[in-house]
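Every protein chain except one is present and positioned as in the full complex.
The first chain written gets the first letter, and so on, giving A and B; residue counts start at 1 in each chain.
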Amino acid sequence: MTCVEAIQGYALRSIGIGERLLPREDFTLCQQITLIGSGVLWNIYFGLLALVIGFFIANAVAVAKASPRYWLRKPAEWFILVFRGSPLFIQFFLAYFIFLSMKQAGILPFLTAAQAGALIVLILNTAAYSGEIFFGALRTVPRGDLEAADAYGLTGWSRFRRITWPTTMRLAWPAYTNEAIFLFHATTLVFFSGFPAQRQQGDALYYANYFADKTFNPFVPYPIVAGYFILLTLAIIGLFNLMNRRLNRHMPQEARRIRYRPQLIR
Amino acid sequence: MKKLLLTAAAAAVAASAALAGSHSVVRMGTEGAYPPYNFINDSGEVDGFEREVGDELCARAELTCEWVTNDWDSIIPNLTSGNYDTIIAGMSITDERDEVIDFTQDYYPATASRYMAMSEGVDLEGGVIAAQSNTIQSAYIAETGAVLLEFATPDETIAAVLNGEADAVFADADFLLPKAEESGDLMLVGEPVPLGGGVGMGIRETDGELKAKFDAAITSMKEDGTLNELLIKWFGDDQPTY
Partner (left out) sequence: MFSFCTEPDALGAFQWFACYFTTGVHLNLYWSLGTVLILLAITAPVSLAFGFLGAMASRSRILPLSLLGKTYTSMVRGVPDIVFFLFFVIALDQALEWTKHQIVCPDWTEPIRQGANFLVCPEAKIPLGASPQVVHEIYGFFVAVFTFSIVFGAFAANVLYGAMRAVPRAQMETAEAYGMTPRQSFWRILVPQMWIYALPGLSNLWMILIKATPLLFILGIEDIVYWARELGSSKSARFFDYPHGDWRLWYFLGLLVFYLAFTRVSEIALDRITKRLSHGQNFAGGGA
């Protein structure tokens, strides 16, 4: 099999387009890079959707946790405690069981598929972590900013939207960048615990596992996955830096560069 | 990688002093999750058909053996990198595996793989079939028209059928049979599919001497009928014997 054939056959194998059967013998480097790369599509799918949807939930969670109302604050605290206090590995495992029993009861049966079920777990997970980050940032919004807002007569929703929230984002952004990186890393656990792969369609790690098993050589496929993730991480950092510059465009030059904040990593 | 998940009592054998230097202790690698072939019993030790066969083989070959468990996915790499000396884990002899490691002669005759489902009339050709990943069964299902659903452990494949995630599970008949008998819901369906060439012990290709010893011991167990006794003890009266 030539390299071009491998790319034609396997570049989209992870989403069911291309050769039906995975390579069985005479494994080439090209096949491994292509197929593992096609698996990365799932990592991006999980990471990107969870990040975007989780972002909105995280904001709600952070505001709820900062709320003076008991019935708003307590659920948010518990939500964050459960998802931040337990390993994702175990969350996947338990979620799969819960989705299965829901399927047996006829509720939302599609959740046992990784595409939906694992995505929900990742969304909730990142919502909890980012929620905590945003909550921390919310509490450190400079008093002066808020007093200035009061002076301008801004109150309630418009004060939140125009003053509090943008500042929160600006403060939380470096830590949130880290969270995004970790979230993408966490997507490798989807098919590794709990959720089964269907029709041999899995993520990068799933295919790496397949090759490691067939070639009995772990030193090729796993470093390929590692390479893909380093690229992915660089891309995330690049995008988040652009955003950071935008968030800090009114600040002095020094603050526009992302600086690592040791306080808040996942 | 040291996947040495279990301390198993060494099968101490008398008069084992006269051994080849490199194999004063033979480490037997198994999975420990595939009854009746091998499993971990209530007291935390490796038990099952292969435990008894293995101990008897070691006694006959005058070897001191020690049992270790390793998960299925990495059981061959850990043999080739020397973390144990044999694989005795219900591993079918296939050409693919034979290229990387050597097998002794089979100590368990070639038998069929079967489908097990909750009802007759399941679509075996186009439905969702669960199988343990990296087995001859999963490779077979990948080539049929069915949707392959892969799990890391054999137990999960059965659970997948019970909870409706898969239409059927495809595995060794002997693994499925006791499960089907015990459960009221599960039954064997479809025709048996002959796969693989019996079950043998996996040994590194460079370990010719060890392989010869085990081969001789298996032959002697076949000849005096002790192997057949064990087969019937663990797999029931209908079990094909030698």
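Quick note on the criterion: contacts are C-beta pairs under 8 Å (C-beta built on N, C-alpha and C of every residue); 3 or more make two chains touch, one makes a residue touch a chain.
Note that the coordinates shown come from a computational prediction; the quantities given were computed from them, not determined experimentally.
Asker: Of the chains you can see, which ones touch the chain that is left out?
Answerer: Hidden chain contacts in the full assembly come out as A, B.
Asker: Just one of B:Ser81, B:Gln105 or B:Thr241 touches the chain that is missing; which is it?
Answerer: B:Ser81
Asker: Which is it among A:Ser14, A:Thr112, A:Thr188 or A:Asn244 that touches the chain not included here?
Answerer: A:Thr188
Asker: What chain A residues would touch the chain not displayed?
Answerer: Residues of chain A in touch with the missing chain: 81-82, 84-90, 93-94, 97, 140, 181, 185-186, 188-189, 192, 205, 208-209, 212, 216-219, 222-223, 225-226, 229-230, 233-234, 260-266.
Asker: In terms of residues, what is the contact footprint of the unshown chain on chain B?
Answerer: Considering the whole complex, chain B reaches the absent chain at 1-8, 10, 21-25, 27, 32-33, 35-36, 39-45, 47-48, 66, 68, 70-71, 77, 80-83, 85, 100-101, 153, 155, 158-159, 162, 178-179, 182, 204-206.
Convention: only the chains that are shown with their structure count from here on.
Asker: So the centre of each chain is just the mean of its C-alpha atoms; given that, what is the distance between chain A and chain B in Å?
Answerer: A distance of 39 Å separates the two centres.
Asker: Flag every residue of chain B that touches chain A in the complex, lowest number first.
Answerer: Going through chain B, the ones touching chain A are 73, 76-77, 80, 96, 100, 128, 130, 133-134, 139, 142-143, 147-151, 156, 160, 163-165.
Asker: What residues on chain A touch chain B, complex-wise?
Answerer: Counting only chain A, the residues touching chain B are 21-22, 24-25, 100-101, 103-104, 112, 196-200, 209-210, 212-214, 216-218.
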